[in-house]
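Only a single protein chain was left out; the remaining protein chains are all shown in position.
After this line comes chain A, so read on.
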Amino acid sequence: MESRIKKLSEQMASGQISCLELTKAYLEAMEKDNQKINAYVRFTPETALETAKRVDRKIASGEPLLPLEGIPMTLKDNISTKGIETTCCSKILTGYVPIYDATVWELLQKQNAVLLGKTNMDEFAMGSSCETSCFGGALNPHDTSRVAGGSSGGVASAVGGNLAVYGLGSDTGGSIRQPASFCGLTGLKPTYGAVSRYGLIAYASSFDQIGPITQNVEDAAIVYDTISVYDEKDSTSRGKVNAPVCESLKNSIKGRKIGIAKEYFNGIRDDVNSAIQNAIKVFESLGAQIVYFDMPSLKYSLPVYYILACAEASSNLGRYDGIRYGYKTAHYADRNEMVCKTRNEGFGKEVKRRILLGTYVLSAGYYDAYYKKAQNLRGELIKAFEDAFQKCDVMLAPTVPMTAFPLNFTAKDAVETYQTDICTVPVNIAGLPAVSIPCGFDTAGLPIGMQLIGNRFCEATILNIAHQYEIATDGQMFRTAEMGVKL
């Protein structure tokens, strides 16, 4: 499974293709195919072409290219881009143009990354299907009658549909890994603090983390190495604590202990389970040792996640009042009515539901029963993972209990939808890194994903094991979709 980023970079350096040609190929494919999958909500051809020309000048001058230089990519629409509208796919941020860049985007601009456009997402990253977007959901490039997943559905749809080489999403409860799983891609949710959150429009601050969605593990490693930098603007940032992850991808995984907590497999679909059992055989054939144990506290994950994330969201989203930026209601009698109507008209149903939930669990009289109890259980879960990593190097689990939902599946029952996050939320609660990679297909040909979970700042270990799996399965778990750029 070769790195797409490396291949394109080499082709540009050797003059096989210019950056401008490459960029134009993507922009043209976007014009043609984006309407099929609704991955992008905004194209940025001017900045893309301008950067491409700059890269070509650099190539012409004989300077070596940086790893991500000239590679066409996309950003989820909750990552702030100076001068480019950033809306979180919410009506309430219509017309909001940031006056500063997110730190990750600053880092990528230093590498002359070619930004093709901003991609679709569930409104304020709240959802599992991308369908709460005010622009309508992004569709699955493998089957457009199904969702791309969420909340970073647009990034997964674009990368899976060959409309971007890679993209940055954000993962609060699975929002990178779940759409990566649904679209048959690699999605890395880094350790909390590894990547700066400065400029990421907050959903739940103590859970949010930016990470890459790519077509293979090495690409994810290259992007991760570029963006995991300490940032003094984010007090919770620590950056890369260990050596660059790219250096250890080729290591043998012989003797590595892969832990399996049976609670992760409760209620997962049979075809998902058997795909993972097959993967276990691959890992064993590579010399890894499988260890089984119980993690009873995992059962608290969903309530803990939804209580704490909604509590933080209710506070983070208080600022959208129509006074300073974004959407403002047209008719109102006084300030109070203006704020109420703006929020009522500007937020979608799922966002309102989570603001209400979060406000409720923080209210006097309910705080102890919900918020405080959930905080305590968060501590227990962190402890349970610490114990687990005494027994193993990484943990293996399904990413989602099923494959991509049909359209409108999530609209029927909020609680049932929340339950599909069961496998992804634990690492966000504990602040751990996890990577989802494809490990098979269901009978309809839809990708199945599995995740490798690491200890804090052990991105190198999970990516190494994921990469070795990719090689052992000869890249057969990745299938390209029949659309977009073919290069």
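Keep in mind that, in the parts below, a contact is a pair of C-beta atoms (placed from the backbone, for glycine too) under 8 Å apart; a residue touches a chain by one contact, two chains touch by 3 or more; residues count from 1.
Rule of thumb we're sticking to: contacts and distances are computed from a predicted model.
Participant: What is the protein name, per UniProt, of the chain that does not appear here: "Nitrite/sulfite reductase", "Aspartyl/glutamyl-tRNA(Asn/Gln) amidotransferase subunit B", "Tripartite tricarboxylate transporter substrate binding protein" or "FtsX-like permease family protein"?
Facilitator: Hidden chain identified via UniProt as "Aspartyl/glutamyl-tRNA(Asn/Gln) amidotransferase subunit B".
Participant: I'm checking contacts with the chain that's been left out. Which of A:Leu362, A:Leu377, A:Cys439 or A:Met477 qualifies?
Facilitator: A:Leu362
Participant: From the listed residues A:Gly70, A:Gly117, A:Gly174 or A:Gly199, report the one that touches the chain absent from this view.
Facilitator: A:Gly199
Participant: Among A:Leu93, A:Val114 or A:Leu185, which residue is in contact with the omitted chain in the full complex?
Facilitator: A:Leu93
Participant: Just name the one of A:Lys7, A:Arg57, A:Lys281 or A:Arg335 that touches the chain not displayed here.
Facilitator: Once the missing chain is taken into account, the touching residue is A:Arg335.
Participant: List every residue of chain A that touches the chain not included in the displayed model.
Facilitator: 78-80, 86, 88, 93, 96, 98-100, 102, 197-202, 204-206, 232-236, 311-312, 314-315, 318-319, 321, 323-325, 335, 339, 359, 362-364, 367, 371
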